[in-house]
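Below is one structure, written out as structure tokens; comments come after it.
Excluded from the complex is one protein chain; the other protein chains are retained at their positions.
So, chain A:
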């Protein structure tokens, strides 16, 4: 038997005080299998030990929330006995080491989180962050991640309908791959993970267990160094075909009464799934590991318990339903094995080759995982930037440059590699403010978006956290959907550094405030820390996945301009905020200034106004103003129009022109409105106490502002050109 040395303990990522707690819980030394189980259960990835204290402050309740954080995914009510189940999850560390498989298994994992609850997945999204385009690895990582997401999602037949991508040197050594899945279930057929019924069989289904991904959760809880490439064997390999079979088999069995509880095997595999089910049900489990379907011979208990082989589930089924369940999985040609049963002693007892190889108390492991109140310091406040001190560039030239920069260029090259139409319900495809999918066989629609502006969060984590939530709210409102709830994926550096912990604390505080004031609760989420390489942390990136409801999906608004002679209406106040803007960074080469503040009460009123106008059929096209400011938003609407319709803008003289064009003031939308409808729109805006102004008209094929003009076609070339040229290696 392997002796437990301080070295072995350190290799398992356990700190000396944590190991002391292990000894206290057990009253003896653990064996290697037990140590491995403690290690993964108490890893940052599984235990949220640094963030728990702060996550608890987020609002999680609303009348339409059926289940908030703590389950595999959040559940919200959309009426008609239907529920939407969704979550976003990171697969950052594996995707950097092995981009195709890392991203693919990220998609597979989040899909399982959703269908394990009884939902058919209906949409996937992803929020991606890559390093500097000039960095030698970036192109390879983009190519691998995109084909991995496509390779998995396309095969399982769930449309990938949206997402976002940023490039920044802070991600050179730690890319972010956050995947989100949205599923649809009957409200009275939702499945949870709490085990119940002493003596009930514990069943393993799906793929066989191999030696892949052992210690993936521990890897995801440490900083990278120059040896990180050696961790490739800890990355799992995905099989989307098996996942597709698993979805169909699980949903087929879920239509019967056989399942008591079900939990997917994600990070930390059989360990976390079995502990979670037992702990939630207040029961124990006895498992014979010899019965686990195995891909390789001679696997030890340690390897079986820590394997992160993909496409596996653990279930508790009703006694007497074993044959029914077995038949379903055999029909889909998947493994099915009764590996144990529930006990009343609150312990996890594992045997292998006739010997007890682990005997652990469940609750102390699952519930008494360490919780830290790590020291933190509030980040220094940055000063606002005075627009009058910022360099002025010809606005249409600046526009042309901006539309071809990595953060604003078209993502078509990416989303054309994703099947975004399979399932036949995609009403708004990628490229708009939010994706819209119809609720199958109904007239309702679900709008979905992912948002965060990392440069704002870096400049001011509190404001940046508020802004991420507000932008998700705005993107959903811009298509006409009522924002219902969010999932969050908090990506940060090493929480043991007080300044990083300060970013986490402040960003969560900002998010929480925005969620409360916008009635937009957090129902699920995931935390990814230690995104650092050789001491360099990523920009703080709390990604928000927002979900909204359209009662009539045929009434969603799109961003493309529809005709000539229509008014271009600006909703919301413009002060010309250039701090932390893309104009400042890309045109002036300055990453500085405080980010635009969000006025949540105004955000809410503007959102209500826009949704009402869309619902009343008064809006021809709608777009929120975000990265790049007003002129970029108008150009995006023109470029999306079928006939490349232009816009003549009438800038006010009260602000410097570049501040009006490129300021990133929050809470704003651009609407295309027919002249006939204009009086009503203006009246409604006043009614909602929201700033409104006609800033131009559609027509022609050019965008003109401040006496300068540029053809929409020329903008399209620049906008569509960058990413394909970059990926072909002809441009950095």
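In this section, a residue touches a chain if its C-beta (ideal position, glycine included) is under 8 Å from a C-beta of that chain, and two chains touch if they have at least 3 such contacts; residues count from 1.
FYI, contacts and distances are computed from a predicted model.
*Asks:* Tell me the UniProt protein name of the chain this structure doesn't show, selecting from "Binding-protein-dependent transport systems inner membrane component", "Xanthine dehydrogenase small subunit", "Phosphoribosylformylglycinamidine synthase subunit PurQ" or "Malonate transporter subunit MadL".
*Replies:* UniProt lists the chain that is not shown as "Phosphoribosylformylglycinamidine synthase subunit PurQ".
*Asks:* Would you mind spotting which of A:383, A:554 or A:730 touches the chain that isn't drawn?
*Replies:* Looking across A:383, A:554 or A:730, the contact with the absent chain belongs to A:554.
*Asks:* May I ask which residue of A:155, A:270 or A:702 touches the chain that does not appear here?
*Replies:* Only one of A:155, A:270 or A:702 touches the chain omitted from view, namely A:155.
*Asks:* Of the residues listed, A:258, A:289, A:385 or A:427, which one is in contact with the missing chain?
*Replies:* A:427
*Asks:* Residues on chain A that touch the omitted chain in the whole complex?
*Replies:* Here the touching residues of chain A are 147, 150-151, 154-157, 239-242, 244-245, 332-333, 415-427, 429, 438, 553-554.
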